[in-house]
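In this view, the complex is presented without one of its protein chains, the others remaining in place.
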Amino acid sequence: MLLDNMEKKLRPPELHMTPYPAKLITLTSGEKMVVREAERKETGILLQTILPLLGAPKDFYDVVAARMYSEILGWYRYRVANMFVLVGAIEGEIAGIVTSRMASPEIGISLHTLTIKRGLRVGAQLFAAKMEHHLDYLKQKEVYIVAESPIGFKRWMIEYDLESREDRYPEVQHELGGVPTYSLTRDLYEKVKDKKVTGIRPVPEEIVAASRPLRVPTEYSQVPNSREEKTA
Amino acid sequence: MLKGVRMINIDFSAYEETRPKVEGVVCPTCGKLHYPAPMICDRCNTRRDPSGARYSRWETTELEGNCTLLTWTRVHALPDGFDIPFLQFGIVEFSNGLRASGLLKSENPEIGMQLTAIADVVRETGNKKEWGLVFVT
Partner (left out) sequence: MRKVAVVGIGHTRFGNLSDYNLVDVMAMASLDAMEDAGITEERTLIDQLFVANMGGGIINHQTGIASALVSRIAMEPTPAELIENGPASGASAVKLGYMAVKSGMADLVMVTGGELMRAVTGWKGTDFVATLLHPDVEYRYGLTLPAFGGMFTRLYMERYGLTERDLALVAVKDHANGAKNPFAHVQNECTMEGIYDGPNAEVVNNYVAEPLRLYSMCPVSDGAASLLLCATDSPLYERFKKRAGIVISGIGSATDTHCVHNRKDPLDLEAVRISAERAYQNACLTASDISFAELHDAFVILEIAISEEIGLFRKGEAKNAIAEGATKVTGSMPINTSGGLKAKGHPVGATGVSQVYELVKQLRQEAEEGRQVADPVHGIAVNFGGFGNNVVTTICSKEFA
């Protein structure tokens, strides 16, 4: 059929991607967060979750939310090559989302990290899970990373001691606007893995089951008036 | 000697390139060692004047060599200007009784271990190099 051939032309070539095995992380509050790969059929919930943050300019939430919204829509419509989405959920309620993709069998490109539930290092854990997937499960050699905010720079460029690729610009540039690109190589990953990556596997069946269906968060601390503010 | 030119005493050693040192001072009256330099000796009340105009400048004593590690830490949250993941620091005691804080370069630090104190670059702000104590095994 003409439509099928056209659709084939519009879709990117696919690499084989090993699924990410779900894991369970106990956060400092005692809450248990399941980190697992999201499925395309969960796109609606993911987009609904991200939408309110388009209007939150503080801490660069608006640009991260806008870009992640388009990434997930692109992934859903098969217009972004070899992308994966990991979600962190506490009893099904989404606490954070990360997006990333394979540019080639060896090189990964980290897209975005969005934390909805703040104060518990959810973002740090989901970013680490992203790196774990690229290097341990997808067996890649390195991941290109950029930061849009100072917090991102501190958590990734400094804490992971990433290698700068600025001197190889423009041959090496990150698709998110060509801003200074850094790389997490396998060597660097092995050095920090013990301190950064955690979680227990396998996740008990009933806990994985409780993470389906995913639910939109009940409050957004980044959006004023999204919950009752305590006053004096 | 040119007419009208008076003989002046200039200390040309100020222009010599010296090996950087980290120094304490010695009270000229009672000999107590101090690090860092105070403006008055807390033992005998002798005053110090860094300009030398009103009181003596006090002799210096170099902090270097053998010292004992009193305590240490590895810090992962560094202030502005440090783009590295962590730094190790320690407080040591020298055999002359002086104590000091400094950078610690040791793989497996332990309280009570013997270290050697050397002067080295500890911070670079723009073009300026700042010297301080580094404790090595």
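First chain written, first letter: the chains are A and B, and each begins at residue 1.
Going forward, a contact is a pair of C-beta atoms (placed from the backbone, for glycine too) under 8 Å apart; a residue touches a chain by one contact, two chains touch by 3 or more.
On a predicted model such as this, the values are computed, not experimentally measured, just so you know.
K.L.:
Which listed residue, A:N82, A:T99 or A:Q125, touches the chain dropped from view?
P.N.:
A:Q125
K.L.:
Write the list of chain B residues that the hidden chain touches.
P.N.:
On the side of chain B, residues 35-36, 70-82, 87, 89-91, 99-103, 111, 122-123, 130, 132-133 touch the unshown chain.
K.L.:
Name, in rising order, the residues on chain A that touch the hidden chain in the full complex.
P.N.:
Touching the missing chain: residues 25-31, 119-121, 125, 150, 154, 195-200, 230-232.
The rule is simple: only the chains that are shown with their structure count from here on.
K.L.:
Contact residues on chain A for chain B in the complex?
P.N.:
Contact set of chain A toward chain B: 157-161.
K.L.:
What part of chain B is in contact with chain A in the complex they form?
P.N.:
Per the touch definition, chain B meets chain A at residues 76, 83-85.
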